[in-house]
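Mind having a look at this structure? Questions to follow.
What follows is subunit A.
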Amino acid sequence: MSGTKPSSLWPVAIQWSAPRTVTAVIIIALLAVLPMIASALESSYYVSFATRVLIYALAAIGLNFILGFGGMVSLGHAMYVLLGAYAVAIPASHGVTSGFIHVALAVGVCVPLASGFGAVALRTSGIAFIMITLAFAQMLFFGAVSLKDYGGDDGLTVAARSTLGGLDLTNNTTLYYAVLVTVLLALYLSWRAVLSPFGLVLRATKSNPRRATALGHPIFRYQLTAYVASAVVCAVAGVLLANLTLFASPAYGAWTLSGELIVIVILGGLGTVFGPVVGAIILLALEETLPTLIDATLPDYKSNWMLLLGLFIFFVALLLKRGVFGSLPASVRGERSKPELP
Partner candidate 1 sequence: MTTQLALSQLLNGLQLGVLLFLLAAGLTLVFGIMSFVNLAHGSLYMLGAYFGAAAFANTDSFVLAIIAAVGGAGLVGLLLDRFALTKLYARDHLDQVLATFGLILFFNELIRIIWGPSSVFISAPKALGGTIDIGGFTYPSYRFAIIAAGLAVALGLYVLIQKTRVGMLIRAGATNANMVAALGVNIKWLNTLVFALGAALAGLAGVMAGPIVSVQPGMGEPVLILTLVVIIIGGLGSIRGAFFAALIVGVVDTLGRAFMPTIMRSLMERSTADAAGPALASMLIYLFMAVVLAVKPQGLFPANVAATR
Partner candidate 2 sequence: MSELLKVENLCAGYGASNVLFDVNLTIREGEVATLLGRNGMGKSTLVKCLCGWLTPTAGRISFAGSEVAKAAPHVIGKLGLGLVPEGRQIFPSLTVRENLVATASTTNGKAWNLDRVVSFFPRLGERMSQLGGTLSGGEQQMLAIGRALMTNPRLLILDEATEGLAPLVRADIWRALGKLKAEKLAMLVIDKDLKALLPLADHHTGLEKGRVVITGNSVELQSQQERLHALIGV
């Protein structure tokens, strides 16, 4: 049996000097002070940009829970972001501005919907699972388009940010910290869940579902629970996104956004808890800076930055098997007797 018993707050003894840990800690620290840097630079834009990055990271953390740990490739998770955004926009259009109601509504609709979709989708596996999740997302997308009273294709603007007790979300910095806290909470929860007995089975369903079943684990129940939990995280991301942009539209559920979420997860490192944050930072920073960088060199091609992004994604898939964060060692060199933390 292994030696010391770790404390319950940090379920596994973390190697604080391992490159992965150091990277994660530095990123979190930077994120914590980012609004101060931005205000020093008089560049409030970067606060809302970073908020967007964190919201994408949150959605990707949700997706990563089933993609990275459960091996379920969902090409439709943007639909839950869409759901969360409308859970803000629709009540807001009726004057209901309470953030608690928005979140409750988002979760309240998301859970039964994801349970139903998940139960059907999990009948399939592999490529068929990818496609059926895509199909469900398309259905929800067109469902949102048909909401004529709520803008249909055009989407609808949200008059003001949600009210959340004493928090003033209209202040960009406050919203930023609210999002940051949510992301950190999601990271911590997903980390605990991954290491829990539940997480052990979930990871086994990715690694060898046949064996997990033969041992007597009802893996469908585990997969479905994980699927719903991951959908809820994406829905919360949607609530936050609508608050950031003050807008909700069917486009939030477009399949390209689902694709982008997968890109983020893989870019960061499949099956690492912190990977999605790194992936979101890299992808969105690229999207943000590529046009500027091209503008500085080949101004005529400024609007063609997607060409480079496309190539980038292609080569990430081809060459980067473990993602950027996943390629960093999780333990200090020479101490590989213990398995790597997820």
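These made the cut because all candidates are chains of the complex that A comes from, given by their letters.
In this text, a contact is a pair of C-beta atoms (placed from the backbone, for glycine too) under 8 Å apart; a residue touches a chain by one contact, two chains touch by 3 or more; residues count from 1.
Just so it is clear, the structure is predicted and the values come from calculations on it, not from any experiment.
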Of 1 or 2, the one touching subunit A somewhere in this complex: 1
Contact footprint of candidate 1 on subunit A as seen in their complex: 67, 73, 75, 120, 123-128, 130-132, 134-136, 138-139, 142-143, 145-148, 152, 255-256, 259, 262-263, 266, 270, 301, 303-307, 309-318
